[in-house]
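Removed: one protein chain of the complex. Kept in place: all other protein chains.
Let's look at chain A:
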Amino acid sequence: MSPLSIGIVGAGPAGCFAAQALSKDFMDAEITILDRLPVPFGLLRYGVAADHQGTKAVQHQFERLFSRPNVEFVGGLDYGRDVDLDRLRSIFDVVVLATGAPDDRRLGVEGETLEGVIGAGRLTRALNSHPEAGAELPVVLPRVGIVGSGNVAADLLRLLSKTSVEWDGSDMDDALLHQILPRPVTEVHLISRSDAVEARWDAAMLRELASLKRPRFQVLTGSIGSRGSPEADALRELVAARSEPTDLSINLHFACVVEQVLGRDRVEGIRIRSHTGLRKDLPVDTVLTAIGFEPRPVETVPPRVYRTGWLRTGPQGTIPAQRTLSKQLALEIARDLRSGLIQPGRPGCAALPAGRTTNFAGWRRIDAYERAQAVEQRVRLKISDIETLYAVGQDANLAVAPARGTSK
């Protein structure tokens, strides 16, 4: 019998964990992971903060995965533009969609389209050298409003506060950072819809903020309250930690909503209203929204097509959660194989449309090149230009050491 051919669209954590689980459960299956970008790993590369290299260690697992002879990476194929679902279903016995949910949720108030309102997804992509961010690089001016109080908002607080030495050990591109932050941020107003106890960030993220050199934290609207939770305790410590004036004040506003972004052509302020009805206008020149991502519309999928990751669950859930989902996916596929719903026999990878694509060897070249370009105290210098990504990825003359401990 011919081996099962599996096509996975999207090489983010969800797609990679899916491939990992499927290659374990279906040993003979031939698995192809395609991505619209020439490089794999989705938000692991373009969302997770540059100074959280530890989180990126799961990449080792995926590198192993792609080194197996029956797992292929095809970068540079856009699902929707280069290949559609019917075509994929004629090429693969099983199709898994794992394209995530990259669009920032909209604020939904007057002024949200003013220049200077920037979604967290857009900003974190730019800070991570995403190749599509360069054309219109977001610029963050010294007085910033941040809307939201989850881990992404905490990421932003940290990223905007760091001094050069605090980036040691990261892969931050300093020149790019300087373009995004032409002058140091001096004042932040963080606006949280929920009260302090119900905010969605983790205590560990808040504790990390306490170790930053510049900022002084204070609560300007609402209060932390006396109710205990690890997050509220961490917040209390953060506020108590430093009272002397500094050159960066981070002001927290709890239990209040954004009524309007103020300004004529570009952001001049933000109007908030507390639960008690009190209005305040805060003078800011940039508004960052960290209120989540737009879920992709849920369409029913035909037989032999599955969804996983943020595309399936909506835009929430951590990287480990993607691993859990992948095990569930493998069970569903095993069930459909047993029931005869899936009949192997389709050609797989070789039948994909040709185009300007990269493969895993190409990623290894890009990876090696970026590490070699790293400046002092940085672990890599990411290539932010799409043409250079393809050029390096396709340059077979670039010598690359074999993947660590692998056989391919």
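The definition used in the following text is that a contact is a pair of C-beta atoms (placed from the backbone, for glycine too) under 8 Å apart; a residue touches a chain by one contact, two chains touch by 3 or more; residues count from 1.
Rule of thumb we're sticking to: contacts and distances are computed from a predicted model.
Q: Missing chain's UniProt protein name, "Sulfur oxidation protein SoxZ", "Alpha-ketoacid dehydrogenase subunit beta", "Transcriptional regulator" or "MioC protein"?
A: Its record in UniProt gives the absent chain the protein name "MioC protein".
Q: Decide which residue listed in A:Met27, A:Leu137, A:Ala175 or A:Ala204 touches the omitted chain of the complex.
A: Selected residue, touching the omitted chain: A:Ala204.
Q: If I consider the whole complex, including the chain that's not displayed, which of A:Ala199, A:Ile319 or A:Ile366 touches that chain?
A: Of these options, the touching residue for the absent chain is A:Ile319.
Q: For chain A, which positions touch the chain that isn't shown here?
A: With respect to the unshown chain, the touching residues of chain A are 17, 20, 52-55, 57-58, 60-61, 64, 169, 203-204, 207, 230, 319-320, 323, 379, 404-405.
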